[in-house]
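Every protein chain but one is kept in place in this view of the complex.
The letters A, B and C name the chains in turn, as written, and every chain counts its residues from 1.
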Amino acid sequence: MDDVAHYQEPSGSADCHTRFRDVRGHTENLSATLSDEDQCVQSMPDASPVKWHRAHTTWFFEQFLLVPFVPAYQVFDSAFGFLFNSYYEAVGARHPRPFRGLLTRPSAAQVGDYRRHVDAAMQAALADLKGDALSIVELGLQHEQQHQELLWTDILHAFSGNPLYPVILPGWQECLGSPQETRFVACPGGLRRIGHANGGFCFDNETPAHQVHLNGYAIGSRLVRNRDWQAFIQDKGYQTVSLWMSDGWASVQSAGWTAPLHWRNRDGAWWQFGPGGLLPLEPDAPVRHISWYEADAFARWAGARLPTEAEWEAAAAIPGIDEYTGHVWQWTDSAYRPYPGYRPVPGAIGEYNGKFMINQMMLRGGSSATPGGHTRTTYRNFFHPDKRWQFTGLRLARDI
Amino acid sequence: MDDVAHYQEPSGSADCHTRFRDVRGHTENLSATLSDEDQCVQSMPDASPVKWHRAHTTWFFEQFLLVPFVPAYQVFDSAFGFLFNSYYEAVGARHPRPFRGLLTRPSAAQVGDYRRHVDAAMQAALADLKGDALSIVELGLQHEQQHQELLWTDILHAFSGNPLYPVILPGWQECLGSPQETRFVACPGGLRRIGHANGGFCFDNETPAHQVHLNGYAIGSRLVRNRDWQAFIQDKGYQTVSLWMSDGWASVQSAGWTAPLHWRNRDGAWWQFGPGGLLPLEPDAPVRHISWYEADAFARWAGARLPTEAEWEAAAAIPGIDEYTGHVWQWTDSAYRPYPGYRPVPGAIGEYNGKFMINQMMLRGGSSATPGGHTRTTYRNFFHPDKRWQFTGLRLARDI
Amino acid sequence: MDDVAHYQEPSGSADCHTRFRDVRGHTENLSATLSDEDQCVQSMPDASPVKWHRAHTTWFFEQFLLVPFVPAYQVFDSAFGFLFNSYYEAVGARHPRPFRGLLTRPSAAQVGDYRRHVDAAMQAALADLKGDALSIVELGLQHEQQHQELLWTDILHAFSGNPLYPVILPGWQECLGSPQETRFVACPGGLRRIGHANGGFCFDNETPAHQVHLNGYAIGSRLVRNRDWQAFIQDKGYQTVSLWMSDGWASVQSAGWTAPLHWRNRDGAWWQFGPGGLLPLEPDAPVRHISWYEADAFARWAGARLPTEAEWEAAAAIPGIDEYTGHVWQWTDSAYRPYPGYRPVPGAIGEYNGKFMINQMMLRGGSSATPGGHTRTTYRNFFHPDKRWQFTGLRLARDI
Partner (left out) sequence: MDDVAHYQEPSGSADCHTRFRDVRGHTENLSATLSDEDQCVQSMPDASPVKWHRAHTTWFFEQFLLVPFVPAYQVFDSAFGFLFNSYYEAVGARHPRPFRGLLTRPSAAQVGDYRRHVDAAMQAALADLKGDALSIVELGLQHEQQHQELLWTDILHAFSGNPLYPVILPGWQECLGSPQETRFVACPGGLRRIGHANGGFCFDNETPAHQVHLNGYAIGSRLVRNRDWQAFIQDKGYQTVSLWMSDGWASVQSAGWTAPLHWRNRDGAWWQFGPGGLLPLEPDAPVRHISWYEADAFARWAGARLPTEAEWEAAAAIPGIDEYTGHVWQWTDSAYRPYPGYRPVPGAIGEYNGKFMINQMMLRGGSSATPGGHTRTTYRNFFHPDKRWQFTGLRLARDI
């Protein structure tokens, strides 16, 4: 989910207006507690300012719907195309990603005006759009939901560099999930159908549905918890080279990792910085903010491994498996490559997924930062194996 | 002037209150046209956010005057010492310089409160302060004036990375200076007294006054102009290796310099980004935003050289030399080293100047961004030879 | 093949002495035309000096066979373990890889003595070794064959940085391969057995054999040629962003790629530096020294794609497909991950493959630099997608 948005079939829904208003409104709700200054900051090249997310998701509707489909539409500001294009090479030149934080102008207030301008034009146009255009509306909303999650993880990263540890959401609570012990649930082998096939929206990287042959395997009934991770730390997991991939060990050494991102040790006790501020670490909550390298090393330490994408997806139909979505994205054992027969959409929108299918590892599920209803069992998320600023965790698997 | 503040004799002035109010008020005036977002941005490790300058100069009075000299003073916020200390190692740990731009909190408004809190306490205390404490008040004001210039050059640098080229001061005009042709004015050799000796405030690096032996020399009556620099560019100055110091040529190659910083070429015409926005280059204005390497190469190209610090200072007494201050800082041929017999003040305040006396080149004069009355002929400014974001230009000299 | 060596079943062969002598002798033959200075140089951290390869492959036999299995064996020099261990963390500390080129001592002559000392001890011991030990002998020989290829590509890389373009093998000729036009050969879909199962040596990453489901596909009958690549260059392939993966485009920009590694353009004509020196580019020879990024972009430009590992391996049984091995390693569409059920060998030898199974792309086939008989259709080679100094090329594939 690297600034990614994607594609697919029209949402047949008649209440398009409501859905448009709800998704767009959710973005504004998310940023409501953030000051103009908070909305401007960019803490690393991987992240973007909140204001930029708000403007970029708006530009998407302007660029791909209003300009091509609504002849009377007046572009809000002709400079915004350059400023708020993320990576669509086909659309033209753009402001370099690492310098998004320099954009103190346009102001957060002007971005709000931009959003209202585009929203009004979109609401007026929705009734007349059809076919491809309606597909792009849905794509734009799905795209915006992806940025809602990035908006949160990006501002969390920025705040983590402020010694005052600002609170994003006062009163925010960790989701503890199931109180039961983790069990390994057996899953049969054989040919399984993987990928999206049954109607409704999906991104192009979930297609085409296809057959995959699996050996029998077992998968953990729950996510790995913070208390499990503390045991890994205590057992010198971060100092034991034999647990790590070679490239992972190099990251441990160069970045000095000794715990997940956003953990702080104060006088021997662990704290975690999260949307609710710097709080005592909750041992029963699923671990998050770990890289693929750490997930992989932990699994090896635990005498297990990560499930592959296909194993994870096939297990969705097996009873007894919990926490499939809604806590943390779950690293898998699979590298990001296209499904057999994959074809990107032609044109700029085709740049969404295809060009990122290298050097990244797949995540499945969805996190507490993912908007409700956004993911599904075929959903494919991806990040480079050293990234830690997303809500990333893991579930174990084993050969049978 | 690398976040530098310094030292010296008490300002005997009875109207200390007025001066305090004026200098402090000038900082607020300078930032009045800037939004909260503008005040938060940091465009490179060399620069600091406007808000940070406002807070740091305030912390100086709190740390070095209110806390030690005013027993009843209540510290505004105990976290601010960590956030707004610039480089005083003796005072304790501090927020790392490259991450000052992450401080979206405290807000610009809270920094305003901080300023008012400290100003009120200072105004109440001023009547009772004496001796050393009064010296430190004056030092704090001089320090604040230095940051007023940095505040301007830093926000100009940040704005230069925004394709909208925001205007800092609408209607701002280039100072053209003298309409006369440049002449070389002869200056006699012999022993000259250099450095500060005649009362009034100075920084410790201007002392002690001492004798320097000079050969006779000639110095340019005016600063080098933009039209001169255009001739240098036209004559392939940036492509002619023999004009450059070896380290300078490496900078030309790696940074891709082809003109001063903030120059833009649009369809063959030169524009300059400045406080008034992106405007057509004014050929008669003194050139600015050049590194020492460029000044040195230009001088060689012109069959001349830069004056030494001592030559520059001695020439101040010679009639016929114009534009001594108020346009641009003037690079000299001298490296930053202590004057013979130099001794830093003991304690934290002694860290102001001494520890920067290496790898930097001296500038003299003062610029249009320097607050009125801040500099004098003995004033020593300094930057690394590759820095270009200050209002830096040059005057030529020759051997006789 | 990143300094990798691996594992497997004993070579049942009775003429173990002969094979040992032949493989070890081939290394010495390969380096016979190289001076002591040639053997010492390391041109980049990815490469190693020839002398180091000669010593490291020898250390392997000393460390994993003579020391554990031959009680009377006298270690040649106790310092060599530190100097010539490549990456076996379990074995102890080692000289850092980027500084292998500093080892002017021991001399190439002393390394020759070391090889003779170990060879004599091995030949004396061979008759008494059995079971596991014999497996390790075979592993050591396979390991040495891998280093024979690295030795050649590493010295080629070093020589390419010398403006004199030294010749490694006078009279060396390009293999032109088949004179026929490339056709796409149809391959049926369904379940296919992939991986090594039929006896004889293999590396652990080729196991276990397992079922993979394939869609029907077509694969190119021949490798892509230099003349094809010239057409790609002419058609601005290196300037067309839409052909490239996002990370690949970043490499094109930062590294300035405009042609395969070791190509030189002289007055409009292409030359290629190879084992025979700098020679006119042979249009009919398979292209080599390309990264995965370039192979992938070329395939997209050609309206095709790379075959997956499994497609490549399954096609080996299809008639009409040529140049399966012996020219260049062929990049595939598959990322390096373990086969289902993969288990590394316990202990130091288990470090050979497993820890490299991330961030790398698979190659199949074998090159003109690969020792005869070393590869097989199940053989899995791997490099990071930006690497170009190996003999790497490509074969196209298509969906049906």
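Operating definition for what follows: contacts are C-beta pairs under 8 Å (C-beta built on N, C-alpha and C of every residue); 3 or more make two chains touch, one makes a residue touch a chain.
Being a predicted model, the structure only gives us computed values, none of them experimental.
Every shown chain that the unseen chain touches in the whole complex is listed here: B, C. One of B:Gln272, B:Ser334 or B:Thr370 touches the chain omitted from the figure, and that residue is B:Ser334.
Remark: the omitted chain is touched by one listed residue; of B:Arg105, B:Arg183, B:His210 or B:Arg264 this is B:His210. Between the chain not shown and the residues C:Leu83, C:Cys175, C:Ala231 or C:Leu279, the one that touches is C:Leu83.
Chain B meets the missing chain through residues 87, 89-90, 191, 210-215, 241-242, 244-249, 292-293, 296, 308, 333-337, 340-341, 351, 355-359, 385, 399.
Mapped onto chain C, the interface with the missing chain covers residues 35-41, 43, 51, 79, 82-83, 95, 99, 101-108, 158-159, 161-164, 166.
Note that in this section only the chains that are shown with their structure count from here on.
Taking shared numbers over all numbers used, the chain A to chain B interface scores over half, which places it in the same class.
Using the average of C-alpha coordinates as each chain's centre, B ends up farthest from chain A.
For the pair chain A and chain C, the distance between C-alpha centroids works out to 37 Å. Residues of chain B in contact with two or more other chains: none.
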